[in-house]
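Missing here is one protein chain; the remaining ones are kept as they sit in the complex.
Every chain is named by a letter (A and B) in the order it is written, and numbering of its residues begins at 1.
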Amino acid sequence: MSAVMTVGPAVSSVVSAFNVDSLTHNFWALTVDGLTYGSIYALVAVGYTLVYGVLRLINFAHSEIFMLGMFGQYATLMLLGFTPNGNAYTEGTLLTIVYLGIAMLGGMAVSGGAAVGLERVAYRPLRKRGAPSLVFLITAIGASFILQEFVHFVLPKLTNQKLGGVNAQQPIRLVEPTVQFTFLGADVTNVEIVIFVAAILLAVATERFITLTKFGRGIRAVAQDPVTATLMGVSRERVIMLTFLIGGLLAGAAALLYTLRVPSGIIYSGGFILGIKAFSAAVLGGIGNLRGALLGGLLLGVMELYGQALFGTEWRDVVAFVLLILVLMFRPTGILGESLGRARA
Amino acid sequence: MRRSTPQLAGTALVLAVGLVLAGCSSKDAGGDTPSATDGASSAAPAGDLSIQPLVQIDSKGAEVPAADSSNAADPAGDGSAKCDPTTIAMAGALTGANAALGINILNGAKLAVDAHNAANKDCQVTIKQFDTEGDPQKATQVAPQIAGDNSIIGLLGPAFSGETKAVGPVFSQAGLLSLTASATNPDLTKNGWKNFFRGLANDAVQGPSVAAYMVNTLGFKKVCVVQDDSDYGVGLAEQITAGLGDAADSACAAKVKTGDKDFSATVQIVKGESPDAVFYAGYYAEGAPFASQLKEGGVTAAFVSADGTNDPEFVKQAGSAAKDAYLSCPCGPAPEKFAADYQAKFNVASGVYSVEAYDLATIMLKGIDSGVKDRAGMVDWVKNYDGDGLARHYKWDADGELASALIWIYQVK
Partner (left out) sequence: MSIEKTQPTLHLGVGDKLRLWWDALARPTQWGIGVPFIVLIALLPVIRPPVITTVGTDFGGVLAQFGMYALLAIGLNVVVGQTGLLDLGYVGFYAIGAYTVGLLTSPDSPWNLTDDWLSRDWAWLFAVPIAIAITAVSGLILGTPTLRLRGDYLAIVTLGFGEIVRLLADNLSDITGGGRGLSQIAYPVVGESADKPNGVFSAGNTTAPLNSGTWWFWLSIVLIIIVLLVVGNLERSRVGRAWVAIREDEDAAEIMGVPTFKFKLWAFLIGASIGGLSGALYAGQVQFVVPTTFNVINSMLFLCAVVLGGQGNKLGVIVGAFIIVYLPNFFLGRTELFGIPINGDDIANYKYLFFGLALVVLMIFRPQGLFPARQKLLTYGRGIYVATRRAALAAASVVTPEAAPATAGGEPLKKTADDTEGDA
């Protein structure tokens, strides 16, 4: 250890990278963890990818939709009578599931509602005026600000300091993570299983919806050719609203799953970085492509943790950004991508 | 074929979760079992855990009996002081993730100032508070306000080492007394600031003392030192690692960032090494979730930390994961009368640094009582001060460090 410290500071910063031992020693544990986070990224990424496919718009405020979902499920739990407690509540399995389900529905409701409201208030007037995409992006940034600061400053006043504010919410732990089995040396807890399974189910359900139902066909039609779709009788406004709604619902579900894993992450700024990572995942998998969002999310989650083991725990976020830039430079259509947008000049 | 898919997804999810969880054994998560009826699951108490003082130690980790505080200076003095209305300032984290630490200091100081003002009607001193959120960046915006306000003749603060490092030059150039009750990074007094004085032991004492205690008394053979990115955390981790010598395992020496909420990779790395103890150098905002994620990850090592984590907020946020944690501090437990007065006035228990803040504010008040009117006078007064306080004896050397320096160990029980 001291040998590394005697080398010049610049060199040591670089040389202390590449801790391969740590990676190989903990490989499966990191993989399991990575798939857990990846599932959450995947669900949020679907929101980005759907909206982009239909509108060619990066919904910058989607990360705040996710954040609102976290507060929504927390508020639901508070309404049910839970109060923050350092320990997990032990209600018995069935009741826990019911409470979790109700909290998830609460979170989904808030997120879905916020997403639809956002579309109505911020994006629709712009669409009516035929604004260029730069304007849409700036509006999205403004909306992101508004939602964050609303939770930061206004919500505490409305809820008597119980929700929102500058500090993270005190965790309400409904589930105590307990190890269920060991997979090749890695402990897998019940929380991790729930997150992964739930994410897969939701993603599959959404894909079924898109491919099999009438509404889903409408979404694909508008994504392919908005004008002809209107001629064919598809209501563009309805489709857009539905797209935002689905994205919001999935973000709300992801919010609950995220708080299962990181109970102390419910804070007004908690959505932002996660949103950018989810967007990177969407691009990685192929923007506009649902399976791509799932794949991209899982891949990003896993690569982040490997990167942390390899380079040091503080490099986690850098991995996501660097990956994004590399993908956009060398393969902007993503891994599975159909290029639904004009990514390159 | 039409399906209402959102409902389908929701049902599928609930079913899936049910299947998974039903197949697993539901473990009783220790402690509290609130009633299972809907809506009635109200507060189970957050354990009855609290931070209890264990022992005072010296730099070898050996026990030193507590000192007697009966000779302490009283801010009320003899009640006959006369002066023009004067102002002192307090700067620290009053809001934000680590606000409890700053509020401890503010309240301790207010206790002294109010007692002084009540007893000395002809000498009223105001204390102005400045919130830096404990963030060095915010402190750089606040410091010029303090330095530029010519009515302020002394500053109790800054509270954290990082912000002190950031704005120390500002106060040094302005000649304003900077008397800190909590900033413990040893390098702060090496900058040649003639106006900076530290009211407690620094980490060059705390590090080796705690390390010696961990190795000798507690018998830990393998310790993982985890640090955050603050000036305080980095400095403390350096001292602890040096003090632990061979007991510090470099394979699991990890770094976390301020504002991190999720430590899964760090937990994996620590778990992989199976240490006897984990030492966390940082503040409670990250320390609490880290401790609870360690427990959830199945790490059974003892959790040891220092003054940045030593606050009831840590216990509140970490819950049962905080049990049996060892927390050190260069500050001692509050004497009974002080604790009672503090509780009566502020309705909360006093915390770390409250006593130091009280003592240091008293020193400044004594200076004002004796006729100090300007910044240079205040600096001189503190430089030449020699007297007892509730926590220790205060006499500073040429660098601004205290002569006597002992560490207290506490435990959460």
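Heads up, the rule we're going with is that contacts are C-beta pairs under 8 Å (C-beta built on N, C-alpha and C of every residue); 3 or more make two chains touch, one makes a residue touch a chain.
Quantities reported herein were computed from a predicted structural model and do not represent experimental measurements.
*Asks:* Using the document's definition of touch, tell me which of B:144, B:219, B:245 or B:298 contacts the absent chain.
*Replies:* The missing chain is touched by B:144.
*Asks:* With respect to the chain omitted from the figure, which of B:58, B:74, B:114 or B:229 is a touching residue?
*Replies:* That would be B:229, which touches the missing chain.
*Asks:* Please give every residue of chain B in contact with the chain that is not shown.
*Replies:* Per the touch rule, chain B residues meeting the hidden chain are 135-137, 140, 143-145, 147-148, 150, 162, 165-170, 172-175, 191, 228-231, 234, 257-258.
*Asks:* Over the whole complex, note the residues of chain A touching the chain we left out.
*Replies:* Contacting residues on chain A, toward the hidden partner: 8-10, 12-13, 56-58, 122, 125-126, 129, 131, 133-135, 137-139, 141-146, 148-150, 152-154, 272, 276, 279-280, 283, 312, 314-315, 317-318, 321-322, 324-325, 328-329, 332, 341-345.
In this section, only the chains that are shown with their structure count from here on.
*Asks:* Report the inter-chain centroid distance for chain A and chain B in whole angstrom, where each centroid is the mean of the CA atoms.
*Replies:* 34
*Asks:* Would you mind writing out the residues of chain A in touch with chain B in their complex?
*Replies:* For this pair, the touching residues of chain A are 1, 21-22, 25-26, 29-30, 33, 37, 80-83, 85-97, 100-101, 104-105, 108, 166-168, 170-171, 173, 176-180, 187, 189-190, 193-194, 197-198, 201-202, 205-206, 208-209, 212-214, 246, 249, 253, 261-265, 267, 270, 305, 308-309, 312-314, 316.
*Asks:* Can you check the complex and tell me which residues of chain B touch chain A?
*Replies:* Interface residues on chain B, with respect to chain A: 1-3, 5-6, 8-10, 12-14, 16-18, 20-22, 24-34, 36, 38-44, 46-47, 95-97, 99, 229, 250-251, 254-257, 261-266, 268-269, 271-272, 288-289, 292, 296, 298, 315-322.
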